[in-house]
Every structure is written in structure tokens, then in C-alpha cells.
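Below is one structure; the comments refer to it alone.
The complex appears here without one of its protein chains, the remainder shown in place.
Here is chain A:
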Amino acid sequence: MNIESTPLAHRPTSSAVPLWASALAAVALLAVFLILQGNDSLLSAEMGSWLHEVTHDGRHALGVPCD
């Protein structure tokens, strides 16, 4: 992979990313974090433990630390 400095003429320059798009990306990443951590802080204990169990194979398979 090369890191380049002088953009070629036809290469797109950095398109300004609107705030809402950055916010959407942040929300998407936060959702990934909550799903993969089986985070139950937003849920009842029952729902939390259900989420933990039902996402369990996915979490281990994607290499996220778990017990």
C-alpha cells in the first residue's frame, strides 16, 4: 500500500463529509460495539442475558473477548 501526496488529476479529492454522515458512522460503530460486547446497559437484565447468549457464536467467531 502506498501513501500518496500528489493527487493525480482525475483522482477525487477529499469530499467534505457532512456532519450527519459522520454521526451515522459513529452510531454504526457504537452499535457494533454494543452488539459484540453483548452490552446490556440499555436493556433489562433478562434481555441483556438473552442478547449475550444469542450473539455468542458471532462474538467468539469475530474474535471479541468473552468468557
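The definition used in the following text is that contacts are C-beta pairs under 8 Å (C-beta built on N, C-alpha and C of every residue); 3 or more make two chains touch, one makes a residue touch a chain; residues count from 1.
Please note the rule applied: contacts and distances are computed from a predicted model.
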Message = Name the omitted chain as UniProt records it, choosing among "Putative ABC transport system permease protein", "CbtA family protein", "Septum site-determining protein MinD" or "Acyl-CoA dehydrogenase".
response = "CbtA family protein"
Note = Even though one chain is not shown, chain A touches it at residues 1-8, 10-18, 20-22, 24-25, 28-29, 31-32, 35-37, 49-50, 52-67
